[in-house]
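Every protein chain of the complex appears in place save one, which is left out.
Chain nomenclature is as follows: A, B and C, assigned in order of appearance, with residue numbering initiated at 1 for each chain independently.
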Amino acid sequence: MTADANTGRQPGLQIEPEVRIETGRIDIAAEIASMGGGGAIGGLVTFSGYCRDEGGRLSALELEHYPGMAEREIAGIAWQALERWPLLACRAVHRTGRILPGEEIVFVGCAAEHRHAAFEAASFLMDFLKTRAPFWKREHLKDGSTGGWVEHKDTDDLAADKWHRL
Amino acid sequence: MTADANTGRQPGLQIEPEVRIETGRIDIAAEIASMGGGGAIGGLVTFSGYCRDEGGRLSALELEHYPGMAEREIAGIAWQALERWPLLACRAVHRTGRILPGEEIVFVGCAAEHRHAAFEAASFLMDFLKTRAPFWKREHLKDGSTGGWVEHKDTDDLAADKWHRL
Amino acid sequence: MKLVYFAWVKERIGVAEEQVELPAGIITVFDLLHWLKGRGANYEAALQAPEIIRVALDKEHADHSDPIAGASEIAIFPPMTGG
Partner (left out) sequence: MKLVYFAWVKERIGVAEEQVELPAGIITVFDLLHWLKGRGANYEAALQAPEIIRVALDKEHADHSDPIAGASEIAIFPPMTGG
């Protein structure tokens, strides 16, 4: 098989990313169970992002998003991952709304024949999801008050930037 | 908190790696469910390695290992990961015996406050598990014959080597 | 022109979206942000540091130098903190 000169995609694979934005819990176990195995897959790398309790200070995170654009941005990043690595499956699920400490915020899974493609693609997806997908987090505190909006981290921009140099 | 000068380990965390070698199936969903969340964890990266069917040629892989040494080597690699990254959980499970295409061979999970530590530690664990843990794979073919032993890949040595330069 | 706001930009401006009539001479995203900033104390509070503000034209990320002509929905929001 030779890769398409424009997209880098392998002909015949016809893998499409699966992108979902949901208000309910993400069943990480079910996501993984439905991605692994299948004969051609050698490795599956998953990232699950959780709401931290920030040392007990936090009662919940509130996730706001830009409907329509959020799905489109994540799908765009996932298509880039599919063009860059020979993936056999690629999935991203992001929650919105109120999320309690210990609950999951985001799930990303990338499967490939060999492990390095799966590791790199999953890491790439998270780095760009952080910097390009229109989601915003606000803290709700244990004392009942509404805390501030979570500040954007410059280290996230740097992490995404490094992929342009690789 | 300051890290211990010799080990780099954070005082008070007292995380120990969990290493298991098993002959039965690995319940990936259960492994992940028991690792995620918990308040301090921000990200969990998992790698699941599967038996490929090699285009339908393979009926099974047979995994041989060196009892005692296999556990010790994987635990040693996991301790190195704990010293190198501020992990909140670290687990590695490896199967032995006869494994069918689509079934899981190995599971590695690393949890941390931030995602890059979890991604790097899980990738590090797999790279060194591949080159240092005494396991050997032999192929059993669909035509009933016993195929050869899987050949060691030099690219695995290179992948492990790169961590010495980082 | 429909403008939509998110997170603390929305909170400070006080509305989630609005229709505005742009005066002549508003060509780029940069122009739009600086014009909006002068519309009142709430806009001034939301856009006091326009250089960090992100803008999407019809749900696609735009640079501050991009022309806004042709866009039917312009979104204005802080740097993202998802994932």
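In this text, contacts are C-beta pairs under 8 Å (C-beta built on N, C-alpha and C of every residue); 3 or more make two chains touch, one makes a residue touch a chain.
Everything quoted here is computed from the prediction, not taken from an experiment.
Novice: Among the chains included here, which ones are touched by the excluded chain in the whole complex?
Specialist: Answer for the hidden chain's contacts among shown chains: B.
Novice: Could you tell which one of B:Ala60, B:Ile105 or B:Ala118 touches the chain left off the display?
Specialist: Reading the full complex, the residue touching the unseen chain is B:Ile105.
Novice: Using the document's definition of touch, tell me which of B:Ile28, B:Leu44, B:Leu63 or B:Ala121 contacts the absent chain.
Specialist: B:Leu63
Novice: Spell out the interface residues on subunit B facing the chain that's missing from view.
Specialist: 49, 63-66, 68-70, 72-73, 94, 105-106, 126, 129-138, 149-152
Assume only the chains that are shown with their structure count from here on.
Novice: So what's the Cα centroid distance for subunit B and subunit C, whole Å?
Specialist: 47
Novice: Of all the residues in subunit A, which ones touch at least 2 other chains?
Specialist: Touching at least two other chains: 49, 126.
Novice: Could you tell me which residues belong to subunit C and also touch two or more other chains?
Specialist: In subunit C, nothing touches at least two other chains.
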